[in-house]
Structure formats: C-alpha cells, structure tokens
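Below is the structure I would like to discuss, written out as structure tokens.
A protein chain is absent from this complex, but the other protein chains hold their places.
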Amino acid sequence: MNAIDRPAPPLQVDRWFNTPDAITLESLRGKVVVLEAFQMLCPGCVAHGLPQAARVHATFPRDQVAVIGLHTVFEHHAAMTPVALEAFLHEYRIGFPVGVDRPGTRGPIPQTMEAYAMRGTPTLVLIDAQGRIRHQHFGQVGDLVLGAQIASLVHEAEATSRLPLPADPTEHAPACDGDGCRVEPLRA
Amino acid sequence: MNAIDRPAPPLQVDRWFNTPDAITLESLRGKVVVLEAFQMLCPGCVAHGLPQAARVHATFPRDQVAVIGLHTVFEHHAAMTPVALEAFLHEYRIGFPVGVDRPGTRGPIPQTMEAYAMRGTPTLVLIDAQGRIRHQHFGQVGDLVLGAQIASLVHEAEATSRLPLPADPTEHAPACDGDGCRVEPLRA
Amino acid sequence: MNAIDRPAPPLQVDRWFNTPDAITLESLRGKVVVLEAFQMLCPGCVAHGLPQAARVHATFPRDQVAVIGLHTVFEHHAAMTPVALEAFLHEYRIGFPVGVDRPGTRGPIPQTMEAYAMRGTPTLVLIDAQGRIRHQHFGQVGDLVLGAQIASLVHEAEATSRLPLPADPTEHAPACDGDGCRVEPLRA
Partner (left out) sequence: MNAIDRPAPPLQVDRWFNTPDAITLESLRGKVVVLEAFQMLCPGCVAHGLPQAARVHATFPRDQVAVIGLHTVFEHHAAMTPVALEAFLHEYRIGFPVGVDRPGTRGPIPQTMEAYAMRGTPTLVLIDAQGRIRHQHFGQVGDLVLGAQIASLVHEAEATSRLPLPADPTEHAPACDGDGCRVEPLRA
C-alpha cells in the first residue's frame, strides 16, 4: 500500500463493459472511486480482488462510491482478449463497469497501469472526490481497513473540506505469494 | 441492527480479565467503543464475533478505538463460569479486556445485556466518543460495513462535532440460524 | 451423482497439455482414473472442482490413481480457446494432464462430454481399473466421499476381483446454483 496524494491519471480505455457510456474520472468528481485493476486469469483477482470489489459495490450508496473495474492485461495477451473478458464478466456475474486498459506501445504493460505505476494485479486504488489517488493496494487488503478508508473519504467529501486521514496501522508489504501477479519480472 | 442514538447504559461488571483495572464507559469518552457481547459456548461468537472483534483490536489505533468484550451469559450458567471463561480467553488468545456481565436478579439474563435490550449473542455495539449507542448488531455484520461505521464515528470524534452518518445499505434481519444464540425463547 | 457401471467412452481429444504424449483410457487400465471435466470460465470449476482434482493428484500414488482434466467447452467457445486454456493452466498451476474435448459437429456440446452424457461442469467421473464408469458427480462432491470412493476402487483393483461398493449415503441432487454450469438450457 502507498498512502499517496496526487492527481489520478485519466483512464486510458478503448472499450467498456456493463455501462452504456464511456466513463471518465472527471465525470465521477464528487464521488469516492474504487478502481479495481485485475486480470481475468489472475487467481488472486478471481479469489479475492473482484469479490471484494463486488462487496463494495453492494455495500456503499452508488451516489457516494463508484466501483470501476480495469482489465490491465500485462501477460498472456492472446488469452485475455476483450471477447474472453466479456464471457468472464458474464460467468462471474460482475455487475459494475469494467474498462479494458489500452495496450502499451513499448511493452506488455498497458497504459493506465503504467501511469499509475501499478506493481501487478490485483491493485485497488482509492481516489477521493476531488480526483486524487489516496491509497493504492497491491495484493490483498482486508475489508475492515478498506471499509474504513472508503468511509473516511466519503466523510471528507461530505465535509467538502480536507480532513486528515487516520494512519493505517495494519498495512504490510504485499503478501500475495502465489496468487498475486507482479509486474516486476516484466519490468526487469 | 438498530441504528439508534441513546446514552449507553453503564457496564455492570464485577470481574474483569485482560486489564489491571475495572473499565467504565465514562473513562473511554473521546474514543469509539466496540463492545462485543458474547458467550464462550456460543458457536457464532467463537466462529465470527470474537475473531472480528480481535481484527478490530488489531486494526484501529488504540487511542481512537477501544474494544471491550462482555461475557453475557444467559444460558448454561453452570458451564460458563468465570473460571471457565478465563481458560477460554487463554486458549483463544483473546487479548482485549473482557468483563463478566453481572447476573440478573429476576431471571437468566444478566444486567448489562438487559439494559442494552440485547436479543442474544453475539451482539456488537458501537458507542460513539460521547457515550451514545449508535449501532447495535445482533448476529453477523460484515467487516466492510463495520470498518465504515467505526471510521465514521472516529471522524465524528475528530471533528468534535456531530456529522450525519450515512444510512447503512446492507443491513438485514439477523441471519444467524444455528450459530447465533437468541434471547427470545428465554423471554417468552 | 449416478452410480453406474458401463464402459467409459474413449476420450475424444485433439490437443493435450501437461503431457508429452496423448493419453488414452486404454493406456490407464489397471489404475483408477479421476476425470475432471471443466471449463476455464466456470466459477464452480475454478473454486471447487479443479482444486479438488489437484488435491487428489497430490494425495494418491500415481501408479494407483491417474488424474486427467478435460476441457469440455459448451458455451463461450470464442473465449475458451486452447490458447486461453494454456494461459489458464499456467496461472492456476494445474499440473496434471489436461485434454481439450473435441468440438461437437451438431451443436455446442463437445464430443466426449456428449458421450458421457454430462449435465454440465464441473463433472467428476470415476473410472475403475477395468475401464468402467463407476461414479459421475455433477457439481460439488465432498472430499470425504470422494476419498472413500477412490480408495474403494483402488482396493478392487488390488484384489483383481470385483467387490461390491458400499452405497453412497450422502449423495444429493446437484446443488450447484450459481457456480455450476448446467448443460440443460443448451439441450432444450
């Protein structure tokens, strides 16, 4: 996890699922955005990241918190095509909007993933109501911590003034052994 | 769950574990209090309620959130004695303070449990920094909702002014079938 | 589950993974065969069927029990191609041989799946040392029952004589609600 505070780069997405219109972060100003970056063949995403994003989607009011999936394919590109993703979203009953991250021009890492400096999948990014990255979790993060972080950002948004966030006492280095998918080997 | 707003009744406790001194709610003013009412032989408490309370204890800063266990024995009184509780707390490595609810004078339900009108165990009560009951969950509540509720109360406390809490969108009637322990049969 | 007793139809497979040579049931005579039919985008296969097959593969001696995966794609054919399957097997670290069921000529159901009259995925087929289908489980089956059934067939094989199998006391109608994938709608 990095507790950070910089403008969230725009989503570089050519194709969207589960939404009639393309989504921009600008259009979500005023809401807390939970951005779940995943790959459909990443076991940690399927077992942990996506179900957690679905719980967030089901738990928080839609006018306060927006959940967005981002398919950040950085390996097995021939397998994880948009056609395959569409079937995956259907079979796993993912109901929130999912965008396909635009392929990189110089390597396997797609453009949004690169702009956010994500280390692999799953990565959960929390963006505040003013469009700033506030937390970026690679691997697993507990529901208790995530619920608290989202609620804190919602409170900030409601106060329309910046309050200090409590320090996160439980963050550890990513421990996603087998089932997380790290970027590093590709960057080396 | 009841979203409520009334002064939290005092804890009627004769004996404490895991704390050198008796604890009063007054002494915790300024902190959010998570009160976990349980019975050591209640399966739902052992499987869900107590591990969740331990996660809260491990996650939130101790100067902001206090976790208190309350042994509210309303059945099998001869089995769930303080001696048995002490062994239980040791074996299950419960590290937060636990008080023994004072036996009722007119029936099986102990006095604090009665004062809070708890329906059974586990019951998790959230008390705000000013000593008011704000949420009371009977049965299971998810970590995402609980984390958000705690963070909201922490934000309130920091703002030292009362902010409106978001409505809870995910509460359902208690679904604790076999493993929750309801009071009702005893009240009938 | 059907407790049955008929010759296991041959595997109609054009392509194999995790094995240098094609596998035939004839070549496995003398061993108990655990045939795990799955689709890579079937949630119940990913969450239950394949991990169970991997446990069987890790638990029983390879000279007594052979575990074979069969990719029986009957929906989303454009998504679940052999290229996608290869990436899936790599990411999920499936170590046992997996064959791609040959596409059907008259409909979406592939040929081996049709010959076994499978109702959907996951389906686990137990074939005895003489090449007969002895159990066919659609949906989830518990490890306790499965371990017992495999051991019974191993004992039979060792005795080189047919012993009566104990009746299975715990089989129920498949209860694979959301995460099993049934064939029926396609057959209708």
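Letters A, B and C mark the chains as written, and numbering starts fresh at 1 in each.
Keep in mind that, in the parts below, a contact is a pair of C-beta atoms (placed from the backbone, for glycine too) under 8 Å apart; a residue touches a chain by one contact, two chains touch by 3 or more.
Fair warning: this is a prediction, and the values are worked out from it, not measured in the lab.
For the chain that is not shown, the touched chains among those present are B, C, taking the whole complex.
For chain C, the residues touching the absent chain in the complete assembly are 55-56, 58-61, 64, 142-152, 154-155, 158-159, 163-164, 166-167, 169-170.
Contact residues of chain B toward the unshown chain are 41-43, 46-47, 75-76, 78-81, 83-84, 86-88, 90-93, 178, 181.
Just so it is clear, only the chains that are shown with their structure count from here on.
The chains other than chain A, linked only through touching, come apart as B | C.
Separation between the centroids of chain A and chain C, computed from CA atoms only, is 36 Å. Separating the centre of chain A from that of chain B, both taken as means of CA atoms, is a distance of 34 Å. Our note on geometry: chain B versus chain C, Cα centroid distance of 48 Å, whole angstroms.
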